[in-house]
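Please read the structure below before turning to the comments.
Note that one protein chain of the assembly has been removed; the remaining protein chains are unaltered in position.
Each chain gets a letter, A, B and C, in the order it is written, and its residues are counted from 1.
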């Protein structure tokens, strides 16, 4: 079994989305996997499924944190489904398990995940989503993934710096 | 023991707030209790404590849904503390246990509660808080409590209409 | 509004139970209320409902911590329903919100609540329930409630002693 990457990028967005958002999500997923990071999402359809499909197409690993209590609720592109039985209360767990979050489209569930991400001090990057204080707007999937990864690397760097003293 | 009222209004807002927001929260709490409704909040300090203090001053009943696992974490104006041990993941439970929500000031925790309230189809009224789609802005504590109670009454009316068929 | 008592006794047991267990639960609920304590339970039917009914008959206050996300799921004898949306994962919250637990009959859900109660250092008293290490068997509702209340008083005493030093 190959080594599992440690960096995890969350993709959040609605279970229902238009074609352009799904296309964006697929590209984001592919780029996350191509960069060698794990994709974390809510495990269901729409943006979550499109991102997971993209990640699998690029050979990545996908984790889906599900609202229901049955792992088989996950979309077919989830490698590691995590059932929670918490309903939408599981949204905070998606934020906990990503080093940075990319929000694509989305409604109020996505808004709650953005809020938890910011509370946890994670970078939240937006692509056609809620335009609120604290969300960093990106213009393309490439920019979004690049900003997400850079925020994690700088975190890692900060940690290393701290440890090396 | 007197009968416990069935209508519950949630007050959400930060554990830290300026004097004006605390004053507003106190008035909102008083008006909720004066109207014969139960106050539900997150049970801690700041806006939550000011609202609970106001409600108790008007002879009301207060419920605090706490992040920690110890009921005694609650502020001294909470009659029924509910420990959850869920951390900020408990924010969704505050939204579940109110028929309508009044948001006062607040940061990202409050934003998550606003999001869950809207997902649940509850009316969310704002007083100096996040100005986002779905939040109904009020100009005074009186207007906020009036809007909150009216939304519940119309819900009750709708239910009655349904049942009477 | 009368002052809300601070001592809370949990009654745990199945949503389905035989007549004798329901009768026992009713007596336990009555005795908890008569002693001036709040009854905490899971808010649904069977042992939970019988205990809540008993507590209300004696003029007590009842709290029901529900698995679902709708407060109206509670049985009609619950004064303060708390919706959690956690499913059976809410069992730990029942244990958190009681100073002592009385288990009556019950299956594996009750067993999980017994386990959480013991983890939290609460006294767990059994009436015709799981006979496992850590559960104190009582012979009657009177003895069960007496043991539960005594454990809380001694806790309070211990706290006072600590504070007085």
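In this text, a contact is a pair of C-beta atoms (placed from the backbone, for glycine too) under 8 Å apart; a residue touches a chain by one contact, two chains touch by 3 or more.
The structure presented is a predicted model; accordingly, all values stated were derived computationally and were not measured.
Only one of the listed residues, C:26, C:43 or C:109, touches the absent chain: C:109.
From the set A:61, A:124 or A:152, the residue in touch with the chain omitted from the display is A:61, counting the whole complex.
Between the chain not shown and the residues A:35, A:82, A:132 or A:147, the one that touches is A:82. Listed by residue number, the positions of chain A touching the unshown chain are 1-2, 4, 8, 38, 59-61, 63, 65, 69-71, 79-85, 92-93, 96-97, 120. One chain is missing from the display, and on chain C it is touched by residues 86-89, 91-93, 108-109, 111-112, 114-116, 118-119, 130, 132, 134.
In the full complex, the hidden chain is touched by chain B at residues 69, 85-89.
Throughout what follows, only the chains that are shown with their structure count from here on.
The chain with its C-alpha centre at the largest distance from the centre of chain C is A. For the pair chain B and chain C, the distance between C-alpha centroids works out to 27 Å. Averaged Cα coordinates give chain A a centre that lies 31 Å from the centre of chain B. Each chain gets one centre point, the mean of its Cα atoms, and the points for chain A and chain C are 41 Å apart. Multi-chain contact residues of chain B (touching two or more other chains) are listed as 92-93.
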